[in-house]
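Excluded from the complex is one protein chain; the other protein chains are retained at their positions.
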Amino acid sequence: MTARTTPVQGRPEPVAEGAARAAAVGLTGDEYARVVSLLGRAPNDVELGLFGGLWSEHCSYKSSRRHLGALPKDGPGVVAGPGENAGVVRLSPRVSLALRIESHNHPSAVEPYQGAATGVGGIIRDVASSGARPVALLDGLRFGPPSHARALGHFRGVVAGVGGYGNCIGVPTVGGETEFEPGFAENPLVNVMCLGYLPAGRRVRPVLGAPGSAVLLLGAPTGRDGVHGASLLASRGLVPEDDQRPAVQVGDPFHGKRLLEASLALVEAGVLLGLTDLGAAGLASALAEAAARQGVGVDVWLERVPLREAGLTPYEILLSETQERMLCAVRLDDVARARAVARREGVEAAEIGRVTETGRLRAFFREAVVADVPVAALTEAAPVYDRPARDEGRGRAADGPLPPAGAAGAARAGGREVPSDADLTGRLRAFLSSPWLASRRPVYRTYDFEVQTNTVVPPGRDAAVLRVRGEADGVALALAGESRYGRLDPRYGGLWAFAQALRSLACLGARPLAAVDCLNFASPERPEVMGSFRAAVAGLAEAARALKTPVVGGNVSFYNETDGRPIPPTPVVGAVGRVPEVAAARARLLPESLSGWEVWLLGAQAASLAASAFQFFSGGVPHGALPPFDLALERRVAILVRQAVRQGRAVATDVGKGGLAPALFRLTGAAREAAGADCDLPLGAAGEGCHDALTALFGEGPSRVLVATDEPGARWLARAASRLRVPLLRLGRLSAGDAFRIRVRGPHGRVVAFVDAPRSELARAWEGGLEGGDGAVA
Amino acid sequence: MRIGVVVFPGSNCDRDALSAIELARPGCAVAIRAEEAELPPVDALVLPGGFAYGDYLRAGALAAVAPVMEGVRRFADSGRPVLGICNGFQVLCEAGLLPGALAPNESGRFVCEEVCLFVESEATPFTAGLGSRRLRLPVAHAHGRYQADAATLDRLERNGQVVFRYEGQSPNGSARRIAGVRNERGNVLGMMPHPERRVEDALGGRDGLLLFAALLRHLEASA
Amino acid sequence: MKYTAVVRIWPREGVLDPAGLAVCESLRRLGFAAAEVRLGKALRLTLDAEDEARARAAVAEACRRLLANPVLEAWEIDELVSLARSG
Partner (left out) sequence: MKYTAVVRIWPREGVLDPAGLAVCESLRRLGFAAAEVRLGKALRLTLDAEDEARARAAVAEACRRLLANPVLEAWEIDELVSLARSG
């Protein structure tokens, strides 16, 4: 882009020219007209670039903002909610937790390794800029099936990128999700969440301080990378073969680590008036948003911005998304001290601007004014859309005709037919080794999940548990996304994601403190996408209220589509909870052995194959009726499970993806020493809708948890469950041997189907599912 | 008694090492910045894990020429105890203070998991009294495949310089399943597994504490 | 016929090369008068092909499809020799 650097004075401009200029920065003709009326003149190119960046979906949330108000953001202990660097919630009188989630979907589709790496770098800086030391990462990943060459490339590149950055900077990746589904073959999802610890009294905000304060830019010299990454890349679908080179950023975790230490040193030195990460739309958005929060103005001298290569234009300097940079404000007297503190960590701090009373963002380049616009025009005055939304979800597919049978078993998976016994064991084995369920260890073992030595429960369970040095209470963290049910009913998808994240915490004995959400959708300009967005948010909000958990931050990623092929609606929820007496928790949560313990199913017993992993696995098109979602029961189940686990009476696992049989398999692996299983699954009693063996074994439904407990524990459980009105069903026992047996019993206790395999054989299939062959991580 | 932990830009297990040492003996751990040429007075040195200087070029290569390394070399030459953990091991090999080199894992991938190792030499300040014990410690590295030519490997085995060996399959394809080696004199030890990550039951065990306790005993005896 | 090609893959102009920067800094610290370092990959590839033109085409195709990431990297064929000829 050639920069016209002098402000254009009220020159009437042909409409067509305006529209073309607007399109180059991702704005519509109407938005351009709005800019002209706000300024009272046509913007010059630099100014237009500022509007393009700040009014992008990514920065302005213009399509989503109206709907996000539905999410409850207040709760006991909430110190900072959405709109800050990170949400902050109190853990103890001494320690608070900072958490935030971000998507890096588009960059990861274009360049998987760097896209994922810079996503990790960005989320770490967000948490650090709230004054917290980042202590954990979680990554929510979605790809097409690994048999699809492009999807395999995404998978390998993204996993390597998350590890490449996270391992190097020294923040452990303690959990996440890795899902493979046809809907993500072109558009992978990379959602990353970061947790930080900070002293309870500390509050660092993304602001600039009073007029007269100095503005410092910390970190890497600015290059041309990622100019308009946010506004262009994330504001439309992907176009295959498109040249998106300028939009890609490269991460440097080594510099990231130095910047992290420098930022925290500055916070500790007590010199900061404000601190913020440079993310989407670079310097432009960091300056404008920070100034807007206080209603101040800011002057910035672009020639003082350290450059990586010569010849960057003012336009590029303002909009570059070069990584590993932060912006801070200090009092004039403190500039020298701040720079010394940063330099000690190997980081340069350039004084690039001054806070003013003007309320305007003014950029100078070698004496010339290259942009002069009201801060409020860039921020508060950004358009907000009430885009047309059409509800297509709920029940539509369920009421429609069954799709024609695809592969053998597709129709049966939805119907009643019970396959032969031999078939069932083989199917369980194949299902466990398929990308749907296969062990994620090949992924998380490439992540350092123990650095910083806080990891009490490492990845492999429903949630991870961390200690906090010097505190009795620890923290559990989990991430849960939902992309299958949303195809049938997007509200249900929202309910599921939220409830599952909290259920995962309960399985490790944690009480929820706060959640964050990441909403991944296709183009908001399609009414059906907007409809699913609205419904999913409504589902999240309902669940958050019913489960009494505030949503302290979130992120929206639209335009996840290629050539008009949208991803399925995918809300992802990250949650943190408190684990009391964490020092003793490891022995309780990771026992030596569970053999001889009883197996109980707690909670709802309704299940269905509709949009279940098994239905997809069997080659079916998602169809059928989803089981009812009773949020009140969900809450009671979570309370019961939490109490049982906390008191050391049970080891629990959520019955999520894949249903009961895979959950039982996971339970047999929950102790250091694997156990066998010997269980009975009575049809009908096993739940509403469970009238056939496939649904009983593989059907999915909310509010279900499988626990192992000893005999006194079982008595306790029975009493507690009746007090809390939670249904209970005893399924059998875990055994010392290697046999994994489930008998499905029909009327009069007759065995109508069974699974019977050596547990070690199932384990081999499960463990090797993502290893070797074409699915290998490396 | 003071044990120094060298903090390179990009080290990320420095705090973990400092707190493990503090747990073994409160008040004796000191951080030393690698950009400073002079070592403060200390009785032993630990080079911690992480990605010093980003591990760019080769793991440990750029750190091996950091300003502090001259001091580390003199310290080692004087016979005082030096322990390199993970990245620290890589740095010591790159600096020539230990024989051999650490190549990329056979799998080509980073690996983070708990392994078992045997202590095969007591002739270091960190393993005295731990003879033929079996330790459970975690590894977390992408470049942990110990390599040296056959003659060197034979010599190391003959001299008892192989201090730790992985039990069963090595997680990285190390020559002769070597997990840690010492110099001839025995005062410099490098190991890929992380003892500082196993110093509390709450975090999975205390086998790592044995090494720090052995070091303290050694320092006391020689004080 | 067997051919051996050496391909060099460089970070593109303008693309951040953190490794090159770090190496340059260390070289300076060691007293070398290094002004700039770019760190790329070298790849020696032995393959079957009918003649040199086809070998070159195959290597170029491999660079495009797999070896280099066009978003971040530029490649060049540095050498191409027939193994028979080179001994």
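Here are some notes:
As written, the chains take the letters A, B and C, and residue 1 is the first residue of each chain.
Note that a residue touches a chain if its C-beta (ideal position, glycine included) is under 8 Å from a C-beta of that chain, and two chains touch if they have at least 3 such contacts.
Quick caveat, the model's predicted, so the values are computed rather than measured.
Only one residue from B:Val30, B:Ala103 or B:Ala128 touches the chain missing from this view: B:Ala103.
If you put the missing chain back, the residues of chain C touching it would be 2, 6, 8-10, 20, 23, 26-27, 30, 32-49, 58, 61-62, 65-67, 78. Mapped onto chain B, the footprint of the missing chain covers residues 57-58, 61-62, 65, 93-94, 100-101, 103-108, 145, 147-149, 173.
Definition applied: only the chains that are shown with their structure count from here on.
Looking at A-B and B-C, the interface holding more C-beta pairs in contact is that of A-B.
Chain centres here are Cα averages; for chain B and chain C they lie 35 Å apart.
Annotation for chain B: residues 53-54, 56 touch two or more other chains. For chain A, residues that reach two or more other chains under the stated contact definition are 252, 254-255.
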